[in-house]
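All protein chains of the complex are present and in place, except for one that has been dropped.
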Amino acid sequence: MLTLTVNGAPHEHRGDATIAALLAELGADPGRVAIMLNGRILRGADRDAVRLAAGDEVEVLVFAGGG
Amino acid sequence: MTRLPEWLDPTPWLELAHTATPAQVRQALAGAEPGERELAALLSPAADAHLEELARRALSLTRRHFGRTVSLYAPLYLSNYCSGGCLYCGFAADRRTPRRRLEPAAVRQELAAMRAWGCQDVLLLTGERTAQAGLDYLAECVGIAAAVMPSVQVEVFPMPAADYRRLADQGCTGVTIYQETYDPARYDHFHRWGPKKDFAARLDAPARALAGGLRQVGLGALLGLSDPAFDMLALYRHLRHLRQRWWRAGVSLSFPRIRPQAGGFQAEFPVDDRFLARIIWAFRLCLPDVPLVLSTRESPAFRDGMAGVGINRMSVNSRTTVGGYAVAEGAAIGTGDAAAQFEVSDGRDAASFCAMLRARALEPVFKNADAAYREPVGAAAAS
Partner (left out) sequence: MAAIPANAPLPADPFRLGDVELPSRLILGTGKFSGVEAMLAAIQASGTGLVTVALRRFSRGPGAADDLLGPLATLPNVRLMPNTSGAMNAREAVRAAQLARELSGSRFVKVEIHPNPHHLLPDPLETYAAAAELAKDGFLVLPYIPADPVLARRLEDVGCAAVMPLGAPIGSGGGLTTRDMVRIMVRECSIPVIVDAGLRAPSEAALALELGCAAVLVNSAIAAADEPARMAQAFALGVQAGRLARRAGLMPQGAVGHAVATSPLTSFLGGTA
């Protein structure tokens, strides 16, 4: 189990430390989110390669309404 | 160049400028934001009937944009050497005019004499490029002038942008260059030989000056050479084109008119006083924030009538001979002098001219801005 910060709040991750697992855990559709890991934008291919570590800060963002 | 580029070609508006009806003129006067169409209508003969109204509106707009100030400057001819062959000019290479140029010491003396009567804004002039008066000479003179005059502009041969930059580095702030006429065929006829025969090179010179870091350009066409409506509409387009691209630059307009000259060149399209006044007022209406300039080529009566009414910048106490300021008191000035480029009509000294302006509730301004805190041209971000 990994303790991460996701969207500014503590999150216990119980998966295999991949982005895909984290998103599944959150209930987020991978095709509908943008991700930052420790302040860095995670582009498509990088997502698969990444292994999350304890203390990582993840931002998961979607498009919402705005002017 | 035989055909004008589309951005410059005034042909679409030429017919209106020749044949506008009284109704079209009234409509042009009614507009709150007059543009090219309105300029064309106001250039047409039918607009002569509305001269007083044009004058009133020009007065109002001049006052709104420039207050009651009239900016004053004076020309200093550095040299009358010229390689050119302009049919209409007293300095053409085949004229038997004695040639001379001011050496640096003489330039200093002339400038000191000009400062003595209040001049702080000088326009340095030469003819077409010659060995005697080329870029090096000019750059040196600009440097000398910039040391004693807050504003130094030049009216000289066209040059590449890099050369304009050299002048800018020496302290030059502006370039005046008249296309003479925007009609390529007539232009070719008037410019018999030499580099000035290149219409396109001259047309592009103001843009090169701005690219070289100069901040102001003055445009104009020599009224009388060609159809005034054609040249004035093209002049409008030329200004608009430059302002669109060089949005930080100041662009001003002059209205030189062919005047009597030793050698007897006669204008084929003479512009009388009423027409010249109307041209200037039409430009004031259509380009309310553009400085409009009138020189001492024009008579005292005409200048008095136009000062502050459309015109907000004027030359004063001019000599159109080489030098001519540093002379003994009481010596005659250049009227009728064969060595002058053109005859000065208004020979009033600065004090008299300023007295006239004040009598008309106008304020003569010799200096517009100080360059004390400005960076050298190269240091500022290029525009």
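Miscellaneous remarks
To keep things simple, chains are lettered A and B as they appear, and every chain counts its residues starting from 1.
Everything below uses one rule, namely that a residue touches a chain if its C-beta (ideal position, glycine included) is under 8 Å from a C-beta of that chain, and two chains touch if they have at least 3 such contacts.
The structure presented is a predicted model; accordingly, all values stated were derived computationally and were not measured.
In terms of the touch definition stated at the top, the absent chain reaches A, B within the entire complex.
Contact with the undisplayed chain is limited, among B:59, B:139 or B:356, to B:59.
The chain omitted from view is touched by exactly one of B:1, B:14, B:29 or B:201, namely B:29.
Where chain A meets the omitted chain, the residues involved are 7-8, 26-29, 31-34, 36, 41, 43-44, 59-67.
Although one chain is not shown, part of chain B still touches it, namely residues 27, 29-34, 38, 48, 51-52, 55-57, 59-61, 63, 244, 247, 273-274, 277, 301-302, 304-305, 309.
Note that only the chains that are shown with their structure count from here on.
Chain A and chain B have CA centres that are 68 Å apart.
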